[in-house]
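In this view, the complex is presented without one of its protein chains, the others remaining in place.
Coming up: chain A.
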Amino acid sequence: MSDATLSLPAKRSRALPRVNGSAVVMGLYILFLMLPIYWLVNMSLKTNTEITSTFTLWPRDLTFANYRTILTDPSWYMGYVNSLIYVVMNTVISISVALPAAYAFSRYRFLGDKHLFFWLLTNRMAPPAVFALPFFQLYSSVGLFDTHIAVALAHCLFNVPLAVWILEGFMRGVPKEIDETAYIDGYSFPRFFVKIFMPLIASGIGVAAFFCFMFSWVELLLSRTLTSVNAKPIAATMTRTVSASGMDWGVLAAAGVLTIVPGALVIYFVRNYIAKGFALGRV
């Protein structure tokens, strides 16, 4: 304690210029990150004539027509609905199967556990491009092509391993004594799991759900390959517009802004776990 108080004045005098340097670095880096997003938002608030004819740093002729187009045209907003449906389905499926599995991995050793854990990882790392065509044929042959459940199941390929790894990382932090005490108290496994264990790792479940949601939301290749009309995701709707009309930049930008919104809304809640989630529950 006396140590810290002694070094305090020295620290302050040296820390001050360094903090400023850091602030400049961070400022520049965040500026670099925000510029393209700013430009997208800027464009989404302009009319097409303003976009193509003049070059303005902010909308002179502020309009929300682009957003109105998207929110009133079913072929646009159904893209969001479709995306949300399969993303939520996928998140629910992934978390519910991953919970018991992660518990098994974090608490027991069993035949082939390490191999299984590794095999799950290879699926998280597998390039979707490899799976695009076989998925298309598999789901076509069982009659699931162009349904939400097909995309949800396909996204399980990388989300289930992700959920298992993240949850295992969180469950490892819960002391085993809690399990043992509960069993001694006469809890059955399902009751213990739901009543005692799940509340303990609630933040872990939230983080895993967030990452499942996110990775399913950002993925395009598989969801585009597996759908044509009824379950077409917003991402695919956007690419179609780029190639078809080619000039409706305002609507395209507005659609892009709307796809960023879900992530931006919940990011605050998981900010301290972002690193853990991206590192598959480690760190």
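Here is the rule we use: a contact is a pair of C-beta atoms (placed from the backbone, for glycine too) under 8 Å apart; a residue touches a chain by one contact, two chains touch by 3 or more; residues count from 1.
We take it that contacts and distances are computed from a predicted model.
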Notebook entry, point to check: What does the UniProt entry say the missing chain is called, choosing from "Ger(X)C family germination protein", "Sugar ABC transporter permease", "NADH-quinone oxidoreductase subunit H" or "Sigma-70 family RNA polymerase sigma factor"?
Noted result: "Sugar ABC transporter permease"
Check: Where does chain A touch the missing chain, residue by residue?
Finding: 3-4, 7, 10-11, 21-22, 25-26, 29-30, 32-37, 39-40, 43, 51-52, 55, 93, 96-98, 100-101, 103-105, 107-111, 113-114, 116-118, 120-123, 125-138, 153-154, 156-157, 160-161, 164, 172, 176, 214, 217-221, 225, 235, 238-239, 242, 249, 252-253, 256, 259-260, 263-264, 267-268, 271-272, 274-276, 278-280, 282-283
